[in-house]
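Complex shown without one protein chain; remaining protein chains in place.
Right after this comes chain A.
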Amino acid sequence: MEFNWELMFTSYAAVFTPSILFMICVGTVAGIVIGALPGLTATMGVALLVPLTFGRAPLESLSMLMGIYCGAMYGGAISAILIRTPGTPAAAATVLEGYPMAKRGEAGRAMAMALFASFFGGVVGALIMTFASPFISSVALEFGPVEYFGLAIFGLSVIISISGRSLIKGMMSAFFGLLICTTGFDPISGYPRYTFGIVEMMEGPPFIPTLIGLFAVSEVFNEVQKIGGAQQIMAKLDQYLPSWADIKYCFKELCRSSIIGTVIGAIPGAGGDIAAFISYGEAKRASKNPERYGHGEIEGLAASECANNSCSGGAMIPLLSLGVPGDAVTAVLLGAFVIQGLQPGPMLYKEHIDLVYQIFASMMLAQFAMQFIGMAGIQLFARVIMVDRAILTPAIFVLSCVGAFAMRANVFDVYCTLFFGILGYVMMRYDYPLSPILLALILGPMAESNLRRALVISGGDFSILFSRPIAVTLMVLAVISLVMAIRGHQKVEAKLAEQEKLFNEVTQE
């Protein structure tokens, strides 16, 4: 597939019409709102709005859906930063640094950086999508069960980076997460495990309600404990764009994360949540100040937000060129294409190459729309953090329960949220990190089902795991990343111990 410059310019011209730009903006606004509301994900947003596109021209409807997709990926960060509730699973890693920043009164700085990082990642993802689709899509097909297992193991090696101060407690959280992943249907034999005869448990712990429970509801309980004391966070709200110093500080991470995000997005089945966690882990590993992570390090925030947005561009690559969706959102988009009478895949490139380029162009413009609309919204959104906690906390609680219910209109999910909320609260009280549970919930099923699948194919022979170069590379990377992360962790501990000693000496004097 030769790159066609002329076609690219004409396609930008086609997209630069009032009606298409309007559709992109409508989509982006809807996307940001949907993304920011916990329980409504990018996938749902696109799915719910697909029927609205039935009667419209292909470019009009697809550009609106692109807007929703990109907008929702950023929108998830808003609630992640302000109320510790990842609006979409892809923003789960954003909570780790975003919320501590907001608590410190830097909500504006965090939001500006999240927006800029999303924009940066989105642009890089869209660029890679435009120029390197054929190359990347050939790699995507190489991923079979063995490779997915390798990827899941590599992803799990990030656990050390998100474990907080105690490795043992991090590991305990992670293994607990892996354990609860085993509830529900066995992925290969179909046998229901640990369901206690409850139909709702047959598909394992519902992901979004668990996420909302662990992060938002546990924080609500935590806040309730403190209500009474003057508890208003004063935030400086004068930023639309991150400062030049912040951009320079994070620039290396932005570049790295946008590439990691695009590549992970292009692998079918691995979406923004995995991309964000892996980028975050890599950022911490490469950082000069890893001890600042977990306490509101802007670099970590930039890494995760950048990765989940570049992931969208990446996920479009296999969808358009192979007809294979790269993540859950693009799986729904596939349906939207089919309704338009378009079948994504190699034939789309042959028969509708102009539309393919127009999709590239609308994806790129959606990033700009997101940046501008996001800037207009920052002041509005960031004010949330300054609302009196006695009002904000119950509101978050209600929002959490509604969000859990909204996913599939089932009260069981609300109970599930409350259960994980209480569990999360108890774990926080005793300094057990929550993020490893989440990572295990994302990657556990992927690791298990693909390992089992590989073993079905090989007839139970484990040597299949070492027979494929990509899988072996990923597993070697996992070991390296693990060893380096442990050594990094020891360094951080040493540094912190030194600081504490100094602090004690100073206070004693």
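Here is the rule we go by: contacts are C-beta pairs under 8 Å (C-beta built on N, C-alpha and C of every residue); 3 or more make two chains touch, one makes a residue touch a chain; residues count from 1.
One rule holds for everything that comes next: contacts and distances are computed from a predicted model.
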From the list "Fe-S cluster assembly protein SufB", "Coenzyme F420-reducing hydrogenase delta subunit", "Tripartite-type tricarboxylate transporter, receptor component TctC" or "Chorismate-utilising enzyme C-terminal domain-containing protein", give the UniProt name belonging to the chain omitted from this structure.
"Tripartite-type tricarboxylate transporter, receptor component TctC"
Which is it among A:Val199, A:Val398 or A:Leu502 that touches the chain not included here?
A:Val199
List every residue of chain A that touches the chain not included in the displayed model.
43-44, 46-48, 50-51, 54, 141-145, 185-190, 192, 199-200, 202-203, 206, 268-269, 322-325, 331-332, 334-335, 338-341, 343-347, 408-410, 449, 453, 456-457, 459
